[in-house]
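Omission of a single protein chain aside, the complex is shown with its protein chains in their original locations.
Should a chain be cited, it is by its letter among A, B and C, assigned in written order, with residues numbered from 1 in that chain.
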Amino acid sequence: MPPAHPFDTSWLRDCDSEDKLREECGVFGVINVAEAASFVALGLHALQHRGQEAGGIVCHDAEQGFNSARRFGYVRDNFTKQSVMETLPGPIAVGHVRYSTTGGKAPQIRDVQPFFGEFAMGGAAIAHNGNITNADALRRELIERGSIFQSSSDSECIIHLMARSLQRTIPDRMEDALRRVEGAFSVVAMTRTKLIGVRDPLGVRPLVLGQIGEGWVLSSETCALDIIGAKYVREVSPGEMVVITADGVESRYPFRPQKSRFCIFEHVYFSRPDSIIGGRSVYETRRQIGVELAREAPVEADLVCPVPDSGTPAAIGFAHESGIPYSMGIVRNQYMGRTFIEPTEQIRNMGVRLKLNVNRALIEGKRVILVDDSVVRGTTSRKIREMILEAGAAEVHFRIASPPTAWPCFYGVDTPQREKLLAATMSEEEMREHLNVDSLKFISLDGLYRAVGEAEGRNVACPQYCDACFSGEYPVEPSDQIEKGFELKAAE
Amino acid sequence: MPPAHPFDTSWLRDCDSEDKLREECGVFGVINVAEAASFVALGLHALQHRGQEAGGIVCHDAEQGFNSARRFGYVRDNFTKQSVMETLPGPIAVGHVRYSTTGGKAPQIRDVQPFFGEFAMGGAAIAHNGNITNADALRRELIERGSIFQSSSDSECIIHLMARSLQRTIPDRMEDALRRVEGAFSVVAMTRTKLIGVRDPLGVRPLVLGQIGEGWVLSSETCALDIIGAKYVREVSPGEMVVITADGVESRYPFRPQKSRFCIFEHVYFSRPDSIIGGRSVYETRRQIGVELAREAPVEADLVCPVPDSGTPAAIGFAHESGIPYSMGIVRNQYMGRTFIEPTEQIRNMGVRLKLNVNRALIEGKRVILVDDSVVRGTTSRKIREMILEAGAAEVHFRIASPPTAWPCFYGVDTPQREKLLAATMSEEEMREHLNVDSLKFISLDGLYRAVGEAEGRNVACPQYCDACFSGEYPVEPSDQIEKGFELKAAE
Amino acid sequence: MPPAHPFDTSWLRDCDSEDKLREECGVFGVINVAEAASFVALGLHALQHRGQEAGGIVCHDAEQGFNSARRFGYVRDNFTKQSVMETLPGPIAVGHVRYSTTGGKAPQIRDVQPFFGEFAMGGAAIAHNGNITNADALRRELIERGSIFQSSSDSECIIHLMARSLQRTIPDRMEDALRRVEGAFSVVAMTRTKLIGVRDPLGVRPLVLGQIGEGWVLSSETCALDIIGAKYVREVSPGEMVVITADGVESRYPFRPQKSRFCIFEHVYFSRPDSIIGGRSVYETRRQIGVELAREAPVEADLVCPVPDSGTPAAIGFAHESGIPYSMGIVRNQYMGRTFIEPTEQIRNMGVRLKLNVNRALIEGKRVILVDDSVVRGTTSRKIREMILEAGAAEVHFRIASPPTAWPCFYGVDTPQREKLLAATMSEEEMREHLNVDSLKFISLDGLYRAVGEAEGRNVACPQYCDACFSGEYPVEPSDQIEKGFELKAAE
Partner (left out) sequence: MPPAHPFDTSWLRDCDSEDKLREECGVFGVINVAEAASFVALGLHALQHRGQEAGGIVCHDAEQGFNSARRFGYVRDNFTKQSVMETLPGPIAVGHVRYSTTGGKAPQIRDVQPFFGEFAMGGAAIAHNGNITNADALRRELIERGSIFQSSSDSECIIHLMARSLQRTIPDRMEDALRRVEGAFSVVAMTRTKLIGVRDPLGVRPLVLGQIGEGWVLSSETCALDIIGAKYVREVSPGEMVVITADGVESRYPFRPQKSRFCIFEHVYFSRPDSIIGGRSVYETRRQIGVELAREAPVEADLVCPVPDSGTPAAIGFAHESGIPYSMGIVRNQYMGRTFIEPTEQIRNMGVRLKLNVNRALIEGKRVILVDDSVVRGTTSRKIREMILEAGAAEVHFRIASPPTAWPCFYGVDTPQREKLLAATMSEEEMREHLNVDSLKFISLDGLYRAVGEAEGRNVACPQYCDACFSGEYPVEPSDQIEKGFELKAAE
């Protein structure tokens, strides 16, 4: 095997992500504040869970024009340095954190957003959270017509479509461009004088509007408003474009109206528990999932233990509903980080033990319920089960705070190919056997919908959320994927 | 103020330690395994919470002799690199992580342990957790007699005392040296063929013995045995020296026997919750502190929230005992780390908000009990109270899982000077006013003793633990400090 | 003043370039050899004198497709690392070293060539030495039509013009593109299977063809053929395009034929003395300039000293012709490099003394002739004169191996604005007074032409070389500059 590339994060992904689906991006922008880039840095730090591979900031200053910085690594390690931040002056800035999707190839700095384009009427930068499902086709068409792509990112299509638009203003060109684009997108963009936010017509990815003093903020989540002390105003609506200047916020609606289909997995895992989505506390929703799960799949046991840290709120809810004591049966090493950049063979083999340890004295002889947020490939679940049994547990029961993940996401989430998803190839009972646990239960799709506030459960005719990863029902046809051979779920 | 030194961690300490006392060291050693240094690296990673500033490993190989590496920063960032680890061959190794105590001066790599000395009968390396209370006097005497000190560390005295001993073997010289030393020490040392562990007569600092295959392990805590898959054998006894070779473990007792006085704060905060001390789960003890606290200081409220992450077990216990729901009212940013090395002014001012965020939707209008492990200077407690009130809490009640910290520790813990300790200058009611909360209660000293398993509480005549930081009763006279003007508690 | 940007090289330029004109680029390409990128790395190392700020390599491998690496800093520090070179596989590669021309702004990695474009028929990379004099106009036009520029480099125009061409093959598109371009260019480009070299119709910048085993090489200078052991074949002709495959070399002539105007300053300073241009040794030409200078401007003196290192060959010639002993009166510090990245104030003020020292024992009481290659702003010349006088020289005579540099170059050389050129604002006698030396003489333009082999001197009607920096006669109209207000020399 060739020595690991300095930026080969494939191994880290396995280890750090604990076998999770991963949100691929977070976006943030601010206008009409002093040192806007510093606010963006803080906002991106609060959104770091949405993308850890790299981050970028573009800003504009009346005297110095546009400036930008893009770096691999954490926000805290790059965008806190005097030497970097002093190159980013001005009252308007946008930023982006990303989680790689380039697969085999080493990530390149030119793939790091925001992307910037110089148009006849001036420059613009855009940061994109989501995924364009017809990007391959668009790219082929644009290259045919003479566009030069600099990155391997689907998001770059937007900037080239804007460059080719015949409209006179940048917001108009962005409307033009986004009408050609299919898929999921929450975009934060800027010109010399405007901050622009857009969500796709289904509103798959989140985007919120906030206010700070005389300034305005756009952010993937509300937790990033909190860190800078901004006030939450409202969500940008599905299909809405907001064009913000020093004078205020203008709303436009470039797309044909549709019923919204927000990503239900943002509630389950992606968003931070201290964010508010659709007026609901994410933490409270997750706790409620645990409550539903305890009702749907009760079991006699001595302890309810979360798989840290993402299983914690559902475990609290499960314990509360079931009356079985909540307990820290698994402890996480706070110093793990993502920086075992060059691990020796021995350390690679340690796998999950580098990060998690079983609280042996607590577990020994006990019947343990482990609450986790999801099972993707099942690799981590197996290792945890092993650790728990080694520590002497009498029984191990897995309770999963989401339905079986049986379909890949094509809307901006890093998922394994379908055949790698445990639930795509096994029944629940087969999975239980594979994981070798005493019981394994997933929350039902209806139970999940109830937990997010839909008292009647899922509306089968017209689902209230995008739940393609569970249901295989894709609200936007993944045309590039189909061209590459992906098979949609057969009509029943 | 001059620009921050690259290794000036004073600011980080404030921010990262959330106003805590900090253990200053962790030690780990292994003998009779292949690639011993790799095991030490993993052990130190598991002990990283005991010291984050720097780490070092010394090892010995029959062909290549002694080798060493010392680095600033996390274990995971240094001792995982092929280029470092391949310079550390051999079947025996010892390691050390440290938390700086050098105060104003920039830390120097020569202060990073293990220390190494070449004696007439061969080399030896020692790693020390604790603090030598007569180090200043010893150092003066040794310099007078011609020793050259390379570090500013009190621990270096041991190696010079060994060099001057007239004994023929290294273990004998170590006995000689340690009999001259006062204070707290858990030492892990090595020669070409021996791994040696010693605890001071009072056993203030922890040290455990483990076994892995044909090999033996010494470690500050059991959690570091778990990470390498070693079996826990027993604690090294207070006053015991174990001399381990490939052939087995020999016990010696170099000191006059005394009643042991283990550090009670290891139970409260220093040790990891998944470690076992004196046969008790640290997590379970902390949970029991919460139970005791709920009994001693009940209050009507809607939520029990831990101050993450150290308040969590006590909060679970408090919630369980009181019947008030346990809730994640404060959320911690997982990406904080300790690496805001060069923060801009704006980021410095963010303080605790970089790391913690209030779960606004949960807190609003609620009466909140916050459970924290300790109050040192009170700075972080005030900021948290502010955040909670800003988020709209109706009442804020602090419950603290340790008695008021009113005295500095001189046995290997980083404490502020006495006048900086809130509890040294204020009564409980004054502290409540200072923190401006609705109520503030600390667990009683007896309650704490009950939680660690002493059903009768504290034996006033002869306390079972070292609790000097609460009681001002120092089991070993801090002679260097007294010489510098420190005043012991007046006899009552 | 804000702290220096990590890549602010403005200060270094002053110090390192000793007040010189600087060539801005070197190009190198190779086809049909194993590990082509390694050869390119060596070639670029040999061409490092043509550009020290950054370097880049693009290569192509049948399996792994195109790969690239771009780095700031020296070739030897970047393109020798296993971790970098193993990402650059394949039998064909092109590379580029550059000297920044971005002026005030911090250099960006996206400005580092070779540039790469994906066209409908496949990818291509191009590396450009020279300067496009109508780049501003082209860029405006291309942006108007929807191209997105990624860099601030004039060279990027070529790739966008190629993207817009309607031709079917990459060489054909390159012809299309280069016919739109004005100015000076020696281009080395590659596709998946072809190595392409082009020189502008006047052949202002050099480009040579070499052969190594079964493979072919293109390089700015012959010294880079030597380092890899390649055989010199011939120069690419002015106006010629060579398209090289594994099967051989095809010549095309895309441009209207013109009389060539090679840059005469390549002979004076830019090229390495061990290169061969137009069949002549560069060293020998420079030595001959010294001979001519001794004939034109003799003076009685004790020593002839070069200003190291560029004045050496002319000084040898001057000494030989005059019979005055050649002597190392000024010694250069070999460890200067370009890496005083973050100099303290005191070191900034040291200026030239960090780099040069007078051989005091030699100079004292002597009449010294200093031979330098050129005088640009005169700042370094003044400092050297000071050092020499401080060391006790009786007389100082400057002899300059080029005519007065009175006009900026717009063909790929970094020159100060016209008003900063000493010779643009002063007569020779005024310069002598300004430098405060006993005599100052420049070689005549005819003398220079004789030294490069034109026995009759300069052909005024139709000069054999581009000598715009001396004569103000620009063979290609600098249209972008004229638009910005540059005034051509008034017709006489």
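One rule holds for everything that comes next: contacts are C-beta pairs under 8 Å (C-beta built on N, C-alpha and C of every residue); 3 or more make two chains touch, one makes a residue touch a chain.
Note that the structure is predicted; figures quoted are calculated from it, not measured.
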**Message:** I'd like to know which visible chains would be in contact with the absent chain if the whole complex were considered.
**Reply:** B, C
**Prompt:** Looking at the whole complex, which of C:Leu354, C:Ala394 or C:Ala424 touches the chain that is not displayed?
**Reply:** C:Leu354
**Request:** Just name the one of C:Glu144, C:Glu250 or C:Asp309 that touches the chain not displayed here.
**Result:** C:Asp309
**Item:** Per the touch definition above, residue among C:Ser151, C:Thr193 or C:Ser281 touching the missing chain
**Value:** C:Ser281
**Message:** Could you pull out which residues of subunit C are in touch with the chain that's been left out?
**Reply:** 35, 38, 41-42, 45-46, 48-49, 52, 74-77, 80-83, 85, 223, 226-227, 229, 272-274, 276, 280-281, 283-284, 309, 312-313, 316, 320, 325-328, 331, 333-337, 339-344, 346-347, 350, 353-354, 357-362
**Request:** Spell out the interface residues on subunit B facing the chain that's missing from view.
**Result:** 2-3, 5-6, 82-83, 86-87, 106, 109-110, 117-120, 140, 143-144, 146-150, 159-160, 163-164
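As a convention for this text, only the chains that are shown with their structure count from here on.
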**Request:** Make each chain a node and each touching pair an edge, then name the shape: line, ring, star, complete, other.
**Result:** line
**Fill in**
With centres defined as CA means, the chain nearest the overall centre is A
**Prompt:** If you average the CA atoms of subunit A and of subunit C, how many Å lie between those two points?
**Reply:** 49
**Fill in**
The positions of subunit A in contact with two or more other chains are 82-83
